[in-house]
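Removed: one protein chain of the complex. Kept in place: all other protein chains.
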């Protein structure tokens, strides 16, 4: 397929490379154009604007930092919609539920929300989990690209925003799971238990979920640098969860806790720590 | 082996039966003696007191309701220690860390803490996970009984109380996991997602832990009766977690939340609901 | 003075009337013009736009619903700044810290933040507490108006946004105080104490603050309708507090609680309840 890819950060460049590897024709665009160099030397074309990248494409994929970036790329001058027609657009970014609804309305059936679970190494290894929601035929057309970049696509129905809600639920649950596990491990450690032994029993029985093994180094050794996903980005996502909860009238007390621990982590440790620093705040508050 | 078993509630009677099935000689005692009838007709002997049950036994196993019951059975008149000698004692009850330390001191090397994970059906099916801590030789001697009643024994070192800390951590994490998942599912439901679809994606990716599948009916259908483990019992365990956290100086904000939701569940729904009612409180507070 | 007043809701119309009463020349504007009828018949002039109202004024006062309304009135077409010059502007609305900073920058020394404490009856009675921050000479010029509408002006320095931070702190503390008092009263009531007697002793000793007497009917009788200030408006303010806390990296656990109780109040009771319904949620969650 002829694919346009917008946004070449840590996640986006890994994803784009897999599209290229799978044999598709790739045009790329990034706000700072030099980020495209590696992909261009690997065979991609560089475009000067989102609109230019999309001009000839059968599908546009985007992976951008936040709502603001997506709004600029879609609704701005030289944005995807600036030409008057809406291309098929698979949005992989973690954005607000409200923006997903606005993209859906503006896209007239061409917009698919397709946020992903997985960190940069999973993006590079084409091992992402993709959550896709939107018109069935639009997802069908996008599926070859999803197959090239992920290990699994979960289809969640016709309403694009539903995929974004799910993504936010997932990120919230990562924080909630790490918070609770850190509290348990800290209680154990301050009672003289070996944290690793405690962790092994807990994850060897009722709590054997990938989320815990993914964050084992943070939970057991307090490793929060270098960041795979920074605390400020995590906080941004928790703010999106909070907005969605506020709009839908849903009290979420665990959200309050993880938000506060992210704030503490940033205030005390700095802006560069991994969002898993919620776990080291739990330990620090107990004097560890 | 000649085994004495003290405490024939829902969990204890299932466990005792498996000891009998495995070919051991079983003497049983229960505060209300009629609870022993079924086991007696299956071949067990009935004793009139804990001391009498223990008199001739190579090992004493106990599964009792709370600290108070364990104290009576061990330290009371006609209790395990009333004869002046301490039998090998495997304590399966969920008790306080403080009491575990007292039992250790009083037992002089004969006490093994061996709390279990698993609900009554797992007890009947000999599918419990057993957490054992205590002197290695004592655990070795108890191991044939553990093999008869569980699917796996996790050894956690020489300090009995450590097994109780782990058990409390586990019960706390069950509550914490259900609370967080319920918040996510409620956010999804109030945004129009199908709860079951959302649950399937979350547990099909990062959150694929048995704790969630075990409580699927509560999470998805709000089923909180009949109780497998009642909210007041869950609250009692959370109080034990709180005591341990207080003694060890460990702030545990998620504990505060689940405690409050258990209190709400009991205040609003009644004393008979399952402790998984924390999940229905989350939904109710969002107007569902 | 020649005064322009923008925004004639419950608070604004009461304030405007007092400006008129004090003998100033008043021009008013409101988005729905009929809200101005009463004031016009009392001697005020009606303007067709914010810019028109400001044209001839020595000072412009505004009391609007939210950030959005203030942005429209200041930065929009026919807004205060549309003519190229910035009039002296006293902003009484509860707005975000970020918008206060933007108004300061755009105003070039003419903007004073002057949020108020007090509900509609206090506005009508010229009994508001006014928190003023901005250039000293600008506040000096505005002081005769503040004297006409309030009982006291607190000056908080040169930085307008500081007044908005203080206002948000105050609204947060109202919620926090009501939440804590409601928890105490509920504990008392469920232990058989008379709530009114308990309240009288507490407010007769350490906790004798106006915030509690102001909300006595909600605390003691659960009176949450009709609303003096609705729960959705309170929630909007708590969201502003949350944004400020997020930007400044301040964990605020009590904020999480009151936000959740406001959400519960709206979800369960409806959009029309007073924000003091946080207190009835506390009681309801205990089964009262």
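Letters A, B and C mark the chains as written, and numbering starts fresh at 1 in each.
Convention: a residue touches a chain if its C-beta (ideal position, glycine included) is under 8 Å from a C-beta of that chain, and two chains touch if they have at least 3 such contacts.
In this text, all values refer to a predicted model and were calculated from it rather than measured experimentally.
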item	value
Full-complex contact with the absent chain, from C:90, C:244 or C:265	C:244
Selected residue (touches chain absent from view) among C:1, C:166 or C:227	C:166
Contacting the left-out chain in the complete assembly, out of C:1, C:72, C:184 or C:227	C:184
Contacts of chain C with the absent chain, listed as residue ranges	97, 117, 129, 131, 152, 154, 156-157, 159, 161-162, 165-166, 168-170, 172-174, 176-177, 179-181, 183-188, 190-194, 197-198, 200-202, 204-211, 214, 241, 244-245, 248-255, 257, 282, 285-287
Touch residues of chain B, complete complex, unshown partner	235, 239, 242, 245-246, 249-253, 255-257, 259-261, 263-264, 266-267
Positions on chain A contacted by the hidden chain, ascending	253, 260, 263-264, 267-268, 284-287
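To be clear about the criterion, only the chains that are shown with their structure count from here on.
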item	value
Neighbouring chains shared between chain B and chain C, ordered by label	A
Chain pair bearing the highest count of C-beta contacts	A-B
Chain B-chain C separation of Cα centroids, rounded to whole Å	52
Chain A and chain C, separation of their C-alpha mean positions in angstrom	38
CA centroid of chain A to CA centroid of chain B, Å	38
Interface hub residues of chain A, defined as touching at least two other chains	245, 249-253, 255, 257
